[in-house]
Every structure is written in structure tokens, then in C-alpha cells.
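Got a structure for you, written out below as C-alpha cells; questions coming shortly.
One chain of protein is taken out of this complex; the other chains stay put.
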Amino acid sequence: MVKKRQILVIGHNTNGCTPEHEKIAYDVGMEIAKSNSVLICGGLGGVMTAAAHGASDGGGLTIGIIPQNDPSMANEFCDIVIPTGMGLARDFLNALSADGVIIIGGGSGTLSETAAAYMYKKPMVAIRNLGGPVVPFIDGFIDQRENVKIIGVDTAQEAVKKILELITA
Amino acid sequence: MVKKRQILVIGHNTNGCTPEHEKIAYDVGMEIAKSNSVLICGGLGGVMTAAAHGASDGGGLTIGIIPQNDPSMANEFCDIVIPTGMGLARDFLNALSADGVIIIGGGSGTLSETAAAYMYKKPMVAIRNLGGPVVPFIDGFIDQRENVKIIGVDTAQEAVKKILELITA
Amino acid sequence: MVKKRQILVIGHNTNGCTPEHEKIAYDVGMEIAKSNSVLICGGLGGVMTAAAHGASDGGGLTIGIIPQNDPSMANEFCDIVIPTGMGLARDFLNALSADGVIIIGGGSGTLSETAAAYMYKKPMVAIRNLGGPVVPFIDGFIDQRENVKIIGVDTAQEAVKKILELITA
Partner (left out) sequence: MVKKRQILVIGHNTNGCTPEHEKIAYDVGMEIAKSNSVLICGGLGGVMTAAAHGASDGGGLTIGIIPQNDPSMANEFCDIVIPTGMGLARDFLNALSADGVIIIGGGSGTLSETAAAYMYKKPMVAIRNLGGPVVPFIDGFIDQRENVKIIGVDTAQEAVKKILELITA
């Protein structure tokens, strides 16, 4: 078995993404690369671009799984593009492709990916105090099944350290 | 154009579904049938079964869109079964098949369907005080895009009346 | 269990569809309605429109499973529209939704649906002498697995009669 460790980073698309979100996402991407893991992302803007940028600058491999048919819709930091042609239902592919998930703010798309990752019992960490609809679930469970706790952390470095621990455990 | 009005009902699967949820879901299904609309549901247990049961008793048509390949996995009140074979990503098909959505409690699957319906800007109403991860978003928006407000209502009758208004508007 | 019998009709989209194909498809749709079965189709033009037209004129129920997000892309004879938003991969949903399949000519999309139905071991009949890439497989198997034989027939009436036999068997 040669499969590499695959870490999904999710969060704001261009809409709603602040420089703070981008900085954290870039740092998360860089740390993922340093840990010799592969970055999986949704391949589009905002947090997805920033995380792929960071991973790329860190010498890591980046995968973008996008809603469209056309690979050129992916951001310029994706080494590999999976153009699903299945619209936003690709959120489930992102979740399924993850050995672990890092959540950086985000809107309804991030909420969809978080729900998918929860249903498929993927380890998740979320950076606190970044807003968005995932906030009510940080440091808790999405529902009474208690599939997997979304662990809150405070920094990019802590996020990657924690997700690596959870994946290894 | 002969397309019928299609109303999606989502909520608890067997896990977590109480007699109260089932009663409301049955009544919602019945009201949908009376309004000459088609019930769409996820085809499995709990709220899905109860809503299909109610719609069926009301003489309405019921569609179950299920995660599995095998149509016999659907509950016994589905007239038509769409076995998607695509696992829980079928949540997006449920949302896309809706002219409007009624939310009755629910867990992570319901949250996933709600996020999908929000992204595709489907009218939504949710019955209040039934618990679950959709609660923080009732009478508000999921994110700053303000795609569509999730309208809170208090009864099965009000839910169907309101969704019909929203679909017609 | 109230599930109705669901028969999928596949064949030429607008491109390549002749009046002969349309006539046969209309008659197949009419016979499906008369047999009290539900017509499933891809919801778009050519054979899909003609079959839905026939089923609708026969008083039957028609379902269109379309590649797009927008239900208004379906032809005007679909009572129920499932807008999958997953592009041409919806061919697999068509196949999975079938208790049996009737093939009327067709191009690459029909070939894709035929391959999907074969892999999921759905009964299939094909009307002979209508051209298209399915021709090499009529009255035979697609591969050495011999999952299901594609039974050749010569008329619309024979096609529906035969598929009903195969579904019941």
C-alpha cells in the first residue's frame, strides 16, 4: 500500500473570504505539505485557492475536486484536477476523499461538506472564531448519533498537528 | 408543461425519530396529497416513511430517492423509487427535485439536504421546536449570501400552506 | 409494497432521431401506459419526448431524469422531473431506476445507458434495424460475463410485451 495521507481543507469560497481566512488557509496548506500529506480541496476560490497556494509553496501535492466538467475552472495551484461534472454534489466526493478534514470558516458549501464528512465519520478539526454556519457544531457533535466530534483549535499549526494525531489514532 | 408540483419532506431517519415527529410527518404527507402535489422523500425510515404513509393515505403520489442500488430498500409507501446507487450524495438529488422543502427535525442527513437546498435556492419551511442541527438556521439564513430564508412554522398544516405560497410566489 | 412497475425507454436524442424512431417511441410509450407501468426516460428530446408523449396520451405517468439542475429543461410530457445536476452521469440513474429497459436506436448516450443497465443486470429489449452503436450487442451479450442478454424484437408492441415478461420472470 502506497496511498498517501489525504487532508481535505474546506472553508469560504471567494464570497465572504477575508485576508485572515486566506492567511490561515495558506499556513494550513504549507503545514500539510511539510507533513508530507496531500492536500485535497474543492479546487475553486477563497480558502481553496489559499490552501492550495500554501501547499504548493511548501512543495506538496494538491488535488482539486471541482463541480464543473472543465478542468480549467480549477485554481492555478492544483496539480491534479478531478472535474466531476456533478455540480455541488461533489461536496460528498471531497469528504469521502479525506483521511481527515480541516475547516476554516465557510458558508453553506462548507456546511454541506461538514455534514457529509460527519456522516462518513471522518476526523475533523475546525479553527475557532472564524464565523459561518459550522460554528454551532465546533467542539461538539452534529447530531445525537455522535459519529465524530468536530475538534476546535486556534491556529493553522495546531489544526494540522491535531488532524495528524486523529488520523493516526 | 404537465409537471406536477414536487414537495420534498426531510427529517429524522429511524434513528432519533419520535412519535411526535412521525405524527407531524404523516400529517404533512396527507396535506401534500390534498394539495394535489407529489411527495418527494429520501425513501427510507422515520420521517420519510411517515410522510409517504400520510401522502399515500391521502391518495397522493410518492417518490423515494434512495442511496442504494436496490429499489426494495425503499419504504413500502413509495409509488416510484429512484435507486441512485450513489450513497448519501443522493441528498443533492432530493434537494434538486424539490419545488419546495419541508423540514421536520432531522440529523446530519437533514442538515446536508438543507445545505444543498439552500445552495440551489429552493423555498424552505421548517417546523419549530423539533430539535436537530437545522435549528440554528430556522427563521434565518445559513450564510451571508442570504440565498433563501428558512421560514419557521408551528404545525403540519401551516407548513404545507406556507410552502405552497412560497412555491407559487 | 406499492411500487409501480418502472420501464425505461432510451434512444436517440434530437440529434439523429427520425420520424420512424419517433413513431416507434410514441407507440412504446402508449403501450407502457396501457400496461399500467410508469415510463422512465432521460427527459430530453427525440425518443425521450416521443415516448413520454405516447405514455401521456395513454394516460400513464411519466418521469424524466435529466442532466441539468433546472426542471424546466425537461420535455413537456414529463409529469415528474428529477433534475440531477450531475450531467450525463445521470445515465446511471436512468438505468438503476428501471425494472426493465427498451432500446430504440440511439447514439453514445444510449450506449452508455445500455452499458450501465447491463452492469446492473436489468432486463433489456432492443428494437432491431434502427441503427446506432447498440446494434452489435442486440441478441447477444456485451461481454463475457453474460450478465443479461439484450433481446431483439421488431415492433413497439412486441417490445413492451417482451419486457413485461422479462420483468415478471
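Labels A, B and C are assigned to the chains in the order they are written; within every chain, residues are numbered from 1.
Throughout what follows, a contact is a pair of C-beta atoms (placed from the backbone, for glycine too) under 8 Å apart; a residue touches a chain by one contact, two chains touch by 3 or more.
Just so you know, these numbers come straight off a predicted model, no measurement behind them.
Enquirer: Hey, which of C:Lys23, C:Arg128 or C:Arg145 is the one touching the hidden chain?
Expert: Per the contact definition at the top, the residue touching the missing chain is C:Arg145.
Enquirer: Which listed residue, C:Ser108, C:Asn129 or C:Thr168, touches the chain dropped from view?
Expert: Of these options, the touching residue for the absent chain is C:Ser108.
Enquirer: Considering the whole complex, which of C:Gly42, C:Gly58, C:Pro71 or C:Gly132 touches the chain not shown?
Expert: C:Gly132
Enquirer: Which residues does subunit C use to touch the chain missing from this display?
Expert: Touching the missing chain: residues 15-16, 86-89, 91-93, 107-109, 111-112, 115-116, 118-120, 132-133, 136-137, 142-145, 147.
Enquirer: List every residue of subunit A that touches the chain not included in the displayed model.
Expert: 1-4, 6, 38, 56, 61, 63, 65, 69, 71-72, 74, 76-86, 92-93, 96-97, 99, 120
Enquirer: Residue by residue, what part of subunit B touches the chain that was omitted?
Expert: 69, 85-89
Note that in this section only the chains that are shown with their structure count from here on.
Enquirer: Would you kindly tell me how far, in whole Å, the mean C-alpha position of subunit C lies from that of subunit A?
Expert: 40
Enquirer: Starting from the mean Cα coordinates of subunit B and subunit C, work out the distance between those two points in Å.
Expert: 28
Enquirer: Subunit A: which residues touch two or more other chains?
Expert: Residue numbers touching two or more other chains: 86-89.
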